[in-house]
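Left out: one protein chain. Kept in place: all the others.
Order as written gives the chain letters A and B; numbering starts at 1 within each chain.
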Amino acid sequence: MSRPEPRAAAPVTAPPTAYLPAAGTGAAGVGGPFGWLRRPKRATRRGKAFFVFGVVWISLLVLAALFADVIPGLPHFSEKIGTFAQGPDFSSLGGLLGTDSVGRSNLSRIIFGARTSLTIAVASTLIGLFIGVVLGMLAGYYRGFWDGLGTIVANALSALPPLIMLLALVAAVGASLWGITVSLGILIADLYIRVTKGAVLSNAQREYVLAARSLGATDARILFREILPNLIPTLAAVIPISMAVLVVVEGSLSFLGYGIPAPNPSWGGMIAAGADVIRRFPGVMVAPVVTLFLTVFSFNAIGDYLGSRTDRRDAQI
Amino acid sequence: MIAVLRAVGVRLLYGIPVFLIVTFGVAMLAELMPGSPGQAILGDQGTPEAIAAVNERFGYNLPPLERYGAWLTDLFTQFDLGTTLFTREPVTDVLGRRLVVTLQLAGMALVIALVIAIPLSLVTALKQGGWLDRILNVVSSAMLSIPSFVSVVLVSLVFTVWLKAFPATGWVPIAQGLGDNLKYAFLPALALALYEAAFFYRVMRSDLATTLREDFVLVARAKGLPKWRTIAPRHVLRPSLTSLVTLLGVAVGRLLGGAVIVEAFFSIPGIGGESIAAVSIKDMNMLQAIVALGVVIYVVLFILVDLAYAWIDPRVSVK
Partner (left out) sequence: MTDENVPDAPLLQVRDLRCEILAPAGTAYVLRGVDLTVPHGRTLGIVGESGSGKSMLLKSALGLLPAKAQVTGEVRFDGVDVLAMSAPERAKFLGRRVGVVFQNPMTSLNPVVPIGVQMAEASRFHLGLGKKEAHALAADLLDQVGVPNAAKRLRDYPHQFSGGMRQRVMIAMALTCEPDLLVADEATTALDVTIQKQILDLLQELQAQRRMAMILVSHDLSVVAGRTDEVIVMYAGRVVERKPTGELFSGETHPYVEALSRAIPRLDMPPHARLSTMTGAPPSVFDPRPDAAAAEREDLERWLSAAGGAR
């Protein structure tokens, strides 16, 4: 059956909000691979506001996570700073967001938890990016065998219910940062394979590729110097979205108790603990939930904005 | 008809390498597990002989590749997926039971999501820029950023703790009474539906808005046809069904695979709940079966979606 081009490019894994731009934009026009940032596009003003917010939030989070150890006045995440389930206490840094059900500083646990979430998200994205882009480029450029392989791998990966796969992994080898990161990386590679292949497909026919080839450029050179730069806009929109997905999946895993083990705090774990006491102390859950929400929302907003600037709604795989 | 069967056949064939790769991968994953089934069951009290005996029953004494081969053969010849680790129930029985439950949840969630999303997206697409449009845009965006484990807690908070209208956890099978069953099924279905509704809403809103710009909609308006009775269903919604089918395919896949959190939280005896249980006792047999089931569902879904495209859009022919 010839599949008609669905006008909506349906995202292929969990929560991406944007249409995944399945084809990249050409480099022709304003300045090189980043010229697309300067060209005016269709992003709405509100989309831009969310984008800016997202960038600010993520930056703050990253900074806090990086320098968590040296933030003056921030208690360690395992340190009891007061009685349990206290509300916000503005007199000390640790008490800003209140305490959890054991009396530890919510703020501190959130910041240290951000380390886990962000590290896993970034590392997995890098792994997935690497695998996905390589396979996607090969599939899109050479077609034939590589196309078949890439498609089968992508399909196999997307057939795996991510959480169940992770659980299987945890059952087998226990939860380790390394194990979780690699598995998530492999799972998210599916997204990158599809997106890259689509972008490469639409780019490989372009004149500048033919021109380069006629000048005797080797395939490798073409791939790296011509095509890869043109993938950047597309990937730039997808990367934040995959980060959002990964933060959620990691959160789900720790919510179930199978994430990175204690004593390291994790947002999912905090939410689970909060859920336990929700009847009596509904406030405990607020901090991690809001943080998680803002983080996922920020990544989505960033991805949406970047995606709307490179919007190409035709050309499916 | 022949064409349809052949198209289905081709796709099934196409699904086989995927199935093999995935199940093989999981089987090899099980290799990484320290210890053996015998040790898991008998623990410290087991003598080496007893442990070996248990292992032999699980086929654990064979090298991994052979074990996988045996598993495959058993599956395809006798439809046997082995037994669970501790209770020694046939896996197929357990899966069958649990699949029904998960399917019910997924179905209910889909219905709720569609009922919410489709009419709203139609309304806002037909009246773009209005207050409803703007509010829903922000709300749906926000809802997409709420992971399922947060929505379960929120839903629970609102309906169980504050409103005291629905039970916190548990499940009553349909056989024991539809009313009770729905009472227990509602909250988990709602928790699942929240995300899907937001997702459907956004994509459909955009697609419907695009369809509205088509020439044939202008023609229908020039003919003076009523906006809501005729133009909306026939000339706006109907051509956008292809997108909806794509969405449904993605959503069903996601619902069936991702109901883990919801099922765990609400103690629903579905596939997701089973996978949690299997993890906690390290029943790799069960997990392998669940993953295999997941792949099968995926392939079947893939086929159904393609068939749906051909059915909906007369321009798409069954190859």
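Rule of thumb we're sticking to: contacts are C-beta pairs under 8 Å (C-beta built on N, C-alpha and C of every residue); 3 or more make two chains touch, one makes a residue touch a chain.
A quick note: this is a predicted structure, and the numbers were derived from the prediction, not measured.
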{"item": "Which displayed chains the hidden chain touches across the whole complex", "value": "B"}
{"item": "Per the touch definition above, residue among B:V158, B:A209 or B:L225 touching the missing chain", "value": "B:L225"}
{"item": "Chain B residues touching the omitted chain (full complex)", "value": "214-216, 218-227, 230, 234-235, 238-239, 241, 312-315"}
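The rule is short, and it goes like this: only the chains that are shown with their structure count from here on.
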{"item": "Centre-of-Cα separation between chain B and chain A, whole angstrom", "value": "22"}
{"item": "Residue ranges of chain A touching chain B (in the complex, touch as defined)", "value": "1-4, 6-8, 10-12, 14-15, 17, 19, 50, 152-153, 155-156, 158-165, 167-173, 244, 248, 251-252, 255-256, 258, 268, 271-272, 274-275, 278-279, 282, 285, 289, 292-293, 296-297, 300-301"}
{"item": "Complex contact set, residues of chain B against chain A", "value": "7, 17-18, 21-22, 25-26, 29-34, 141-142, 144-150, 153, 156-157, 161, 195, 199, 202-203, 206-207, 210-211, 240, 242-243, 246-247, 249-250, 253-254, 256-258, 260-261, 264-265, 272, 275-276, 278-280, 282-284, 287-288, 290-291, 294-295, 298-299, 306-307, 309-310, 313, 315-319"}
